[in-house]
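Just one protein chain is left out here, and the rest sit where they should.
Moving on, here comes subunit A:
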Amino acid sequence: MGPTERDMDADDEVPMAVSLTEQAGTTRATREIPSYRQNLSLDGPLKPVPVTLITGYLGAGKSTLINRILNTQHGYRCAVLMNEFGESADVERALIKEPEGEEASPLANWVQLENGCICCSVKNDMVKALEALLQQRASFDYILIETTGLANPGPVAAALWTDAELEAGVCLDAVVTVVDARNIRRQLADPPGEGAEVCEAAAQIAFADVVLLNKEDLVSEEELRAAHAELAGINGSAAVLACARCGVDLKYILDTGIYSGTGRLGVEEDPDACRPGCSDPCHRHGVSHGHDSKGQHRRGHAPDTVHASDIWAVTLRCEKPLDLRRLRLWMDGLLWERRSHGPDLFRVKAVLSLAGEGRRHVMQAVHDLYDVVPAAPWAEGEARASKLVLIGRRLEEGSLQRGLDECVAS
């Protein structure tokens, strides 16, 4: 007789009823209400686990970078996610890699990925999946997400840029783009891929906080300079680190604090101010230049350099204090009301001088999210000015500067 039949046999016979006062043998008695202090998180908000988004073309060196991070002593225990992204953070195709192992296994094996129910829940699926992962493997205190074929990192970065107030378990720390110095100019000249609106290589650079200009040992001085110029034209505020085999000091990549107001924005430095031979990688040693609406270069530029992509950076300045409310209204319009002929903003980084504030303020915008947070106080006698770097398509410096000027406090 199989087990089921035996059970059914036992069930066919009515057992003897027992007295009502009898207790069960194995006590599943009223569980003592546990001291719920144990459940509470520590006083005050926990620091979210930083997430670094690593993008770049196949072959640029992303895996090399990740292996370097995993094999260096920096005190973090990193979880590595690899993902075949589409336009959104598709959790179902996420793979996670054990630091010691070779194979990547589906994230779904690590965490219980509930079928996404929006159901008035604030955190998107990717954030929830990462939090679930951290709950199960509390030893991780850093997350690296390597993306392959991500045409536009903007939405993914925005999805990871959780509100500080939300006290999410994870928050975006930096977008790191690995660029192949040998091939970048060709890749920037590539037309957009199927279904994509923009050149993938350009978008990846536009959203970068840090660019690793990799394989410098495989190109000539002149090619390297040209690559720098391309990068500066698209994203003037990212820190560009030329390297070979992604050999950079990890302090520029990990736990940068860029989105929390503590990190280096790359907006403040004026490249003309640094001395020849300066090796600080966070200074933009490429050429800085302005663009008008046709992408023609205006100043400080070698005439034979031609930009391959239609994404570029515009720098705006203002010497007078700004009215925050008007500034926010202006940003709302720029980011949320996109028209087919108007500016298409990807990234904004700014240091702001606001009316009535003793501290400088920092503004970050990624895709369609933006935030203004207080940062370091102005020093005595320091000249207070605002400087904004806007990165995107169809950016017309004149009209954008006028828009900013209208935000001056009256």
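In the analysis below, a contact is a pair of C-beta atoms (placed from the backbone, for glycine too) under 8 Å apart; a residue touches a chain by one contact, two chains touch by 3 or more; residues count from 1.
Here, contacts and distances are computed from a predicted model.
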Options "pyruvate dehydrogenase (acetyl-transferring)", "Response regulatory domain-containing protein", "Methionine aminopeptidase" or "Prolactin-like": UniProt name of the undisplayed chain: "Methionine aminopeptidase"
Residue among A:Asp310, A:Asp368 or A:Glu397 touching the omitted chain: A:Asp368
Residue of A:Leu20, A:Leu58, A:Ala138 or A:Ala379 in touch with the missing chain, whole complex considered: A:Leu20
Touch with the omitted chain, as defined above, among A:Asp217, A:Asp332, A:Glu382 or A:Glu406: A:Asp332
Contact set of subunit A toward the excluded chain (per top definition): 11, 14-22, 24-26, 28-31, 33-34, 36, 38-41, 114-123, 161, 163-167, 332, 335-336, 368-371
